[in-house]
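Here the complex is missing one protein chain, while the rest keep their positions.
Right after this comes chain A.
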Amino acid sequence: MPWVLVLPAVLGLAFLVLPLAGLLIRAPWSTLGTRLGEPQVLEALRLSLVTSTLATALCLVLGVPLAWVLARTGFPGRGLVRALVTVPLVLPPVVGGVALLLVLGRRGIVGRWLESAFGVSLPFTTAGVVLAEAFVAMPFLVISVEGALRGADPRYEEAAATLGASRWTIFRRVTLPMVAPGIAAGAILCWARALGEFGATITFAGNFPGRTQTMPLAVYLALETDPEAAIVLSLVLLTVSVVILAALRDRWVSTP
């Protein structure tokens, strides 16, 4: 193995893993058990898992078709649309949260109409958490699915078309199965990003235990008064996500 690659690789890994080691070293192991059993912790963890899963589902429903449009159709301004898709990646999440408030809030352009027509108000609700997480996480899904679509051989789709299949049938029976690993990888990235989401969530959905207080929010507030509790909460979040990610990756994403 060439050391010019191995050395930076080892440094890179250390850079990513050492902060985690820092958490492990400072964790209050003796009181870990009692802290983990606290109902607020379980409540925040449950809410985090539910909302990030729902956010991922929402991203799949909207993001896969968006990726398909970007990869398979030619229309003027496609480059601009692709750039716009990545806006939530660049935007500081708190700013994303304010932007969501300005659109979907009580006085927002869409939110005002939602409230008067359906009596639906999104800020300060669990649905609001899902939306905030989906907003921030969707680009991860769209970018990986679009990459997978571009890497897939279009001749299979063309062959299906010559045999008389409609575009929807081709998408369902040929395209989707072909890019399934890419979709799974994108969904996993998207889920992980949603799980860690903080800024947009606290800005758009606020913070209330059991309703909108996800794990990252609980960590942030614990840090104000009780840094040890914050470390415990972070470890819980990390453990759960690492276990789930490791399990899913092996099952869904076959590495060639």
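Everything that follows uses one rule, which is that a contact is a pair of C-beta atoms (placed from the backbone, for glycine too) under 8 Å apart; a residue touches a chain by one contact, two chains touch by 3 or more; residues count from 1.
Rule of thumb we're sticking to: contacts and distances are computed from a predicted model.
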Practice problem: Identify the UniProt protein name of the omitted chain, choosing among "Signal recognition particle receptor subunit beta", "Molybdate transport system substrate-binding protein", "Xanthine dehydrogenase family protein" or "TIGR02186 family protein". | Solution: "Molybdate transport system substrate-binding protein"
Self-check item: Residue among A:L23, A:V94, A:A161 or A:I244 that touches the chain left out of view
Solution: A:V94
Quiz item: Who touches the missing chain here, A:V85, A:L141, A:I170 or A:I202?
Solution: A:I202
Self-check item: Identified contact with the non-displayed chain, of A:G12, A:P65 or A:P227
Solution: A:P227
Exercise. Mind listing the chain A residues that contact the chain we can't see here?
Key: 92, 94-95, 97-98, 101-102, 105-107, 123-124, 199, 202-203, 205-209, 212-213, 217, 220-225, 227
